[in-house]
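Here the complex is missing one protein chain, while the rest keep their positions.
First chain written, first letter: the chains are A and B, and each begins at residue 1.
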Amino acid sequence: MSILISFDIDGTLEIGDPPGAVTLEMVKTARAKGILTGSCSDRPMSAQRAIWKKYGIEYDFVCYKHLLPDLKKQFDAESYYHVGDRDDLDRKYAMRAGFGFFWPDEAAKNPLLL
Amino acid sequence: MTTRYAPPSMYRSREGVGVWEHRGKVAAVGVGHSPTERRWDERPETSVGAWSIMALRNAIADAGITPDQVDGLVIVPETTTGAFWPEDKALPQDVIEAFVQTNDPLDGIAKLSVDWLLKNMPELTNINYSLYAPVCMSNALNVAAQVVGDGLAHTVLVLKAWHNLQGRYYQGGQNAQDAIGGTSAMRSLWGAPACYGTALQFAEYCHKYNKNHDMMTPFIINSRRNGLMFPEGYWAQHRPEELTDEDYQLARWIAKPANLFDNDIPIMCAASYLFTTAERAKDMKQKPVYILNHADSDAVPRGLTPTLDEVEAECALTGRKIYEGAGITAADLSFENMYDGFTQFHQFHIEGLGYRGIGFGDALDFYQTDISIEGSNPVSPSGGNIGSGRSRFWMHTDSIQQLQGRAGGRQITGVDAEIGVSGGPMPLGGNYTVWSATPD
Partner (left out) sequence: MKQGVIPDQFTAPFWSAANESKLVIQNCSKCDRLQHPPAQECGQCKSGTNLEWKEMSGKGRIYNYGVVHDCPIRLLQDDQPFNVAVVMLDDDPGIQMYSHLPGTPADEVPVGAEVRVVFEETANGQKVPEWKVVT
């Protein structure tokens, strides 16, 4: 079963500003399980790529939050999830795009990342 | 010390009043900055008061004088980026205890008074003249230039500081309530964000001149590039991220046609400049930068938001006032540092100036040419608010540093830095300063 998880950065990942509950180890763990991972943030897409490169983590995509529907078209997965910290810009965009949604602290306890 | 707001007579708001009576007789010498932060972490040493003191002391040191030589202060008492201290939240006790307080507990935390500064900067022993200027450094610079020129004080520190608190921009207070007062509702009921009015003018501009949003891309990329060479700026200090065409053009709309990167990022920071007479400036540490003129736009739109016609008429008038008072023409400008915090202001300002011969409707085509600091037509060498975060003062620091030859990586090289102009913010409602490497 293929799964895609997109991570917001600021307020979501430990390296965000502010830092969030999701560690980079969790992202690596998800990738090791074969989950498609990448970021979906307000940060410039070029900066998102630079972040993954800086921390030596492979990624399948970078994206802006409002482009989640396009992301869904690009990847053929059975389940799509977005992890973010804002109601209007993360949860609502995820819902509209047909993604499942986790708050950062929920995601940090989810077996997919552990 | 009782401090009042500068009277209207201090501003040069009218056309036809001739060359500024103090042209070349007032100079900027010292520049002082605080660090930047996205939001206040509620520590005493990073409060808006502490950073104001730091900026003032840095400006004094930069000018190479002693604090007792300063006899005037012109400051902006408002420090908010849009964030206000919540009424139901206690002020941090350690911050209160770290400073000498005035009667207002928010002084030094979410606002700033001359009294608070003097209580906490005992080294300023000879301040005998002070004025407040509203909202922006651009305004305070106009006031300080006139204060020195008129001889009300001879060595003046100018200060603007910004606080930004925890929480999302403009999401609290009235905007979170179920009902609002009738006067506010006349404008705010429809939920237009801050950039909406400018976006409207830009939409009208694109329609009138057959331009489009993507044509702003070179300006955005150039501004961020210049900002990343501004060591005092937010992006250079915290997130040195360049922008690409894709980054800008695919970003989400805030109020279409203004997207996320057309908006500046609210931050905490403070800056100060030391102004003095041209005579005294000669003996100070840094090369003097002479003020040729200051100009003010005080136009009020007829309706809820300015129309493009109103914007263009006022920008043209501002350009004429700037040149008339300075005794120069557009051809004398080495560079321009007009306001950009929303990006879509900038083309109005430089078209009003007729910068490099452009007229209304030409700026976006001009952006497609070489507007870099290496070229002969540098646009916003400071990078402005887009390049370094919302301060509304990067443009002034850069103008001074360009003319002193110490703008570092941002130093313009395609043209000699001789005369520059900076100012803003709004096309209808702004203040402008003309700077020169020489007094005449």
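The definition used in the following text is that a contact is a pair of C-beta atoms (placed from the backbone, for glycine too) under 8 Å apart; a residue touches a chain by one contact, two chains touch by 3 or more.
From a predicted model like this one, the values you see are computed outputs, not experimental measurements.
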Option from B:P122, B:G303 or B:G408 whose C-beta touches the chain left out: B:G303
Missing-chain contacts mapped onto subunit B: 169-171, 175-183, 185-193, 196, 199-200, 203-204, 207, 252-258, 300, 302-305, 307
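One rule holds for everything that comes next: only the chains that are shown with their structure count from here on.
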Subunit A-subunit B separation of Cα centroids, rounded to whole Å: 37
List of subunit A residues in touch with subunit B within their complex: 17, 42-47, 50, 64-67, 86
Subunit B to subunit A touching residues, read off their complex: 38, 168, 238-239, 241-244, 246-247, 250-252, 260-261
